[in-house]
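All protein chains of the complex are present and in place, except for one that has been dropped.
Chain nomenclature is as follows: A, B and C, assigned in order of appearance, with residue numbering initiated at 1 for each chain independently.
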């Protein structure tokens, strides 16, 4: 993924989560916003931004929701709110010292045990599983 | 976990957002969960999980919140909810065809113009800025 | 509404919002929970509970969502989360000194001006209104 030539003339390298994290840290530091970036405030801000993303969809029919990106204004809002959610998630993780990628990898592994694939040996039919 | 030694003695490779995204896609596909993964449902699920992360902090004092990761049970919940938020954000982005890293990079650039650094030529004192 | 006989032998009077508000105040006071009930904490708790209500619906089809109260377990959860949302809203209002009924009456009046009834003199077709 994201294999971009680094030769002269090539565009900028694709951002990584870590490079963006560092930019967010610098952004807040130079504006002296760190005192506001407590885990509790950032968790609140994350929830607020997730709500703003949901707001775009709240009255849409399934068909309208599926076509959300074909409306340029809505598409811009979607990208904007996705960015805000990710920014606050990354800043929250920085504040508490959690690596979000490791956390997600570990969770996927737990979920693979918790929700066995239908047909696999570990699978128990939902109605039996209570 | 993540045991993917590429040579004897090497540690596991760190997951990338793209590798985790692909695992989430496969995870949902094999369980036939895709019909549920509409943009609207995923935006709702993202908001719900962000709320669950906030729940950990809602009654904590600033001091307790700052020390949240020194309590093993709370630390586990924090990592678990971070993973859920990131998982639904990534799945939402897949459903609407948005690259979250590109979206965040673009947003940081817009914010750098919107919130000039104090002391820079573009900076206008907040009270003047109204 | 809620006209219930007060004669001896009659059932309990229907609760009013004010009587419930007073019970919530007493409930928190006797447990010494007031220090936690800051406006910020209560706004966070309200959002968390609203998310828990939404969680019940997040993967339901429109048909399943419409029939939510015919499933006794889901019906209980719905009533439980409605109660939690209302409890925190009322406690928030108490903490900031707002009368929620007056606030809603004033908002309905503003909305009646903002969204004129189709066909009325004040109505402007949405596409014209930009």
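In this section, a contact is a pair of C-beta atoms (placed from the backbone, for glycine too) under 8 Å apart; a residue touches a chain by one contact, two chains touch by 3 or more.
Owing to the predicted nature of the structure, the values given are computational and were not obtained by experimental measurement.
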item	value
Positions on subunit C where the hidden chain makes contact	1-2, 14-17, 20, 23-24, 27, 30-32, 38-40, 43-44, 46-47, 50-51, 53-54, 56-57, 60, 62, 65-66, 68-69, 78-80, 82-87, 89-90, 92-93, 96-108, 111-112, 115, 117-118
Subunit A residues touching the omitted chain (full complex)	36, 41, 44-45, 47-48, 50-52, 54-55, 57-59
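As a convention for this text, only the chains that are shown with their structure count from here on.
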item	value
Geometric centre distance via CA averages, subunit C-subunit A, whole Å	30
Separation of subunit A from subunit B, taking each centre as the mean of its C-alpha atoms, in whole Å	3
Per-residue multi-chain contacts in subunit B, two or more chains	44, 47, 50-51, 54, 57
